[in-house]
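Note that one protein chain is taken out, while the other chains of the complex remain in position.
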Amino acid sequence: MISIKDLHATIDGKEILRGINLEVKAGEVHAIMGPNGSGKSTLANVLAGHEAFEVTKGEVFFEGEDLLEQSPDERAREGLFLAFQYPIEIPGVTNATFLKAAINEIRKHHGQDEISPKEFLDLMKEKAKKVGMDDSLISRSVNAGFSGGEKKRNEIFQLLMLNPKLALLDETDSGLDIDALKVVSNGVNTYRSEKNASIVVTHYQRLLEYIVPDYVHVLYKGRIIKSGGKELALQLEEKGYDWIKEEQVETV
Amino acid sequence: MAEVRAEDFGSEEQAKAVEDLTTSEYKWGWETEIEQDTFPKGLNEDVVRGISRKKNEPEWMLEWRLKAYRHWLTMEEPKWPKVKYPEIDYQAYSYYSAPKEKPELESLDEVDPELLKTFEKLGIPLEEQKKLAGVAVDAVFDSVSVTTTFKETLAEKGIIFCSISEALQEHPELVKKYIGSVVPYTDNYFATLNSAVFSDGSFVYIPKGVRCPMELSTYFRINAMDTGQFERTLIIADEGSYVSYLEGCTAPMRDTNQLHAAVVELVTLDNAEIKYSTVQNWYPGDSEGKGGIYNFVTKRGACRGVNSKISWTQVETGSAVTWKYPGCILQGDNSVGEFYSVAVTNNHQQADTGTKMIHIGKNTKSTIISKGISAGRSDNSYRGLVKIGKKADNSRNFSQCDSMLMGSNCGAHTFPYIEVDNESAMVEHEATTSKVGEDQIFYLNQRGISTEDAVNMIVNGFCKEVFNELPMEFAVEAQKLLAISLEGSVG
Partner (left out) sequence: MPAESNLLKKYTEGFAAFEEKLNGQSETSFHKVRNEALNKLAELQFPTVKNEEWKYTNVSGLVKNDFEHPLNIETVDIDAALIEKLRIDDVDSDILVVVNGSFNKELSVLSDYPDGIIVDSLANQIKNNSELTEKYLSKLTKIENGFNALNTAYSTDGVFIYVPDNKVIEKPLQVIFINGSSENEVISLPRNLIIAGKNSQVSIIANYVGYGEKEYFTNTITEVYSGANSVVDLYKVQNENENAYHIDKTEVYQNRDSVFSHYNMSFGGKLVRNDINSTLDDENITTNYYGLYLGSNKQHIDNHTFVNHAKPNCESNELYKGILDDQSRGVFNGKIWVEKDAQKTNAYQSNKTILLSKEASIDTKPQLEIYADDVKCSHGATIGHLDDQAYFYIRSRGVSPEIAKSMLIRAFIDDVVEEVKIDNLKEQLNHMIFEHLHRVEI
C-alpha cells in the first residue's frame, strides 16, 4: 500500500523527520506512538502533502506511485485520507456541499460519473448513522461551531463517506471522552477491510484498546526506534517511553 | 497583473489559483457602433434646459432641474470617502446621449438590430421566449429607454412600468408627488448633479393591493464614450403592494474613466414591500488601474407606511471607484429595512460602500449583512450608519460586516457609525476580518478538491447569506459573476 524509505522532512529549516522507514500493506493497521514533539503529526502531514514541510530526503510510494510528486488534492483522489488533529472550520459551506464536491472530484479522477443526488443522500444517511451524527450537523457548515468531539466525529464521517485506501488518523482520540472515543473507534473499525489500511497516530494507548493495531511503532526524535506487535503499546503505557530511550542509548 | 507572491499563500499553486481568480479580463467589453445623438461636452444652464426640452418636460420639472443645478454650483465634491481618484472635470463630459432612431417604436422589429445584438450579448431577455420566462425589461441604453416589454400584461393590473421620461408625459402627477421626496435635490454633490441633468431611468408604480406578478428588471449600459450616465429611478409601492426589482449594470472597456451618478428613490406605503436587487459589474479598469467607471450613486428608500419593508441586495464586482450607501428611512411603525451586500474589489479597484438605516417609527427593524472581499491592490471599505431616533421605541438593528483578504497588498476597512437616541433600542454590530486561510485550502485539498475550487468554495461560503437573499435567477447570475470576477467556476 505505502512504502516509506528514509524520509527526512524539515519545517522552517528545522529537521523533524530524520529517516523514517515504514511499510504498510493492505489490510493492516499500524499505530505510531511517541512522546510530544517526536514527529508523529509531522509524518501524517508530510504524507498528506502539507506545504509547510519540506521533504529533504527519502521517498514514498503509494500504490506504486511516487507520492511526493503529487499535490495534496491528487493524493486525496488517489485514496489517501488524513483525519486532522485540528479539523478546519469553513463557514458557509455545508458538510453536504463539501462532501459532494469531494466525492465527485474523486470519481472524476477515476473516470466515474458524478454521484446522483439520491445515491449521495442515501450514502450520507447510512454513514451518519454509523458515527451517530445528527442530521442537523450534516446540513451545517463544515465544522463551524462544532464542539471538539463533533469535529472528530465529522472527520470519521468523512472517512466513511470517501472510503479511501489509506487512512491517516492524526491524534483522533485527543480531547475525546470515553463515549465519543467508542463512537469514533467504531467508525474506524467499520471502515477497516482487507482492501484498505490505516496508520493511527496517537499519544495514548487507550485508543488502541478500541482500534486494535497489527503493528506498533515508537517514534522518537524523528525516527522509528522500536517496532512490535500490539503488546508494545501496553508496555509503553506501563513503563512510559524512557526505557526505550535508554535502550536506544545502549544500542548506540 | 496583480502582484501575488507565492510566499503569501504558502505554495505556488495556491498563489496561481488566487491570481487566476483576481486577474480575469472584463468579459463585457465591446462597443456598439450606432449613430448617436450626443450633446457637445460641457455643463451649463443651457445644457440643463436642452435636456429638459429634448424630453419635452413640463415646466415644473425644468424649474426643479435648474434649482438643482444652481445649488450644485455652490457645493463641493465630498472628500471623506476612503477612495482616491484624479479630479473630475465636469466640463469634459457630455450630458446627453441618445441613439438616433425613429421616434415611435411599436415593436421589437423596429429596434436598431445593433442594439438588439448588444442586448443579446448582455443576455437581456428581450425576445419572446425570454418573455415567457417571466421577466419584464425596461432597457436603458445610454440614457434613453428604447423599449419596454410586458407593458400590457402589467397594465392590466394597473402597474406602471416605463421610462421616467415617459412617466413625465403620461403620469406627471405621480412623478411630481414623489420625485425628490426621498433624495431631495440638495442631498449630496452627485445626487444634486443627477437632479439637474438626469437623462432617463425607470419608473414603477404598483397600485394598492397589487402583487407584481413578475420580477421587473432594468439593464443599464454606458456605451457612448465620455458620456456620464445619470439615470434616475423612482419606484412607488402603494398600500399593500409588492414588487421585486432587478437592476444589472455593465459597461464596455475604455481607457478613460466614465462617470455614473445615478439616483434611485423607493417609496413604500402601508403594508407594502419593495425588494431591490442589483448586480453591478461596470468595467473596473484594467489590471494597472487604467480606465473604469466612477460609480457615485445615491440609493434610498423610504418606508413611509406602517408595516412596510424595503430590502436592498447587491452584488458588486465592477467599477473603478464605488461610492454608494443604499439606505432605508424607516418612518412607518413596524417597518423593516434590510441590506445584503457582497462587494468584491481586485486590482486597483476602490469601494467605499455600505448602508444607512434611519429608524424613526416605533418597532422598526433593520438588518445589515455586508461581505467585502479584497484582492490585488484594492481597497474595500464598509461605511454604514445606524441611527435610532428619539421616538423609535423598541427598534432593533443587527449588523454584521465581514471582510476577507486575498494577498497582502489589499486593504479592508470598517467604519460603522451608530447613533442611538432611544433607550429601548437594541443595536448589535459585529465585524471580522480574516484571510483565505492556507489551512482551509489544505483541508479542502486533502479531500480531493483542487485549490481553485477550494478558494471558490470558501469565497462562496463567505457570501452565502447574501446570495440567499437574491431572487433565484439573479442568484445564479451573481454567483457566476463572482466566479468570473474571481475567475473560474464556483464549486
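First chain written, first letter: the chains are A and B, and each begins at residue 1.
Basically, a residue touches a chain if its C-beta (ideal position, glycine included) is under 8 Å from a C-beta of that chain, and two chains touch if they have at least 3 such contacts.
The shown structure was predicted, so the numbers you read here are calculated from the model rather than taken from an experiment.
> I'd like the shown chains that the missing chain touches, ordered by label.
Within the full complex, the chain not displayed touches B.
> Quick one: say which of B:66, B:88, B:214 or B:431 touches the chain that got left out.
Within the whole complex, the residue contacting the unshown chain is B:431.
> One chain is left out of this view; which of B:42, B:158, B:289 or B:411 touches it in the full complex?
Result: among the candidates, B:411 touches the missing chain.
> With the missing chain put back, which residues of subunit B would touch it? List them for me.
8, 80, 388, 403, 405-435
Note that in this section only the chains that are shown with their structure count from here on.
> What is the distance in Å between the mean C-alpha positions of subunit A and subunit B?
So the centre of subunit A lies 49 Å away from the centre of subunit B.
> Of all residues in subunit A, which touch subunit B in the complex?
Within the complex, subunit A touches subunit B at residues 48-52, 71-73, 75-77, 81-82, 84, 87-93, 97-99, 101-102, 105-106, 109, 141, 158, 162.
> Okay, in this complex, where on subunit B does subunit A touch?
The touching residues are 10-11, 13-14, 437-440, 442-451, 453, 457-458, 460-465, 491.
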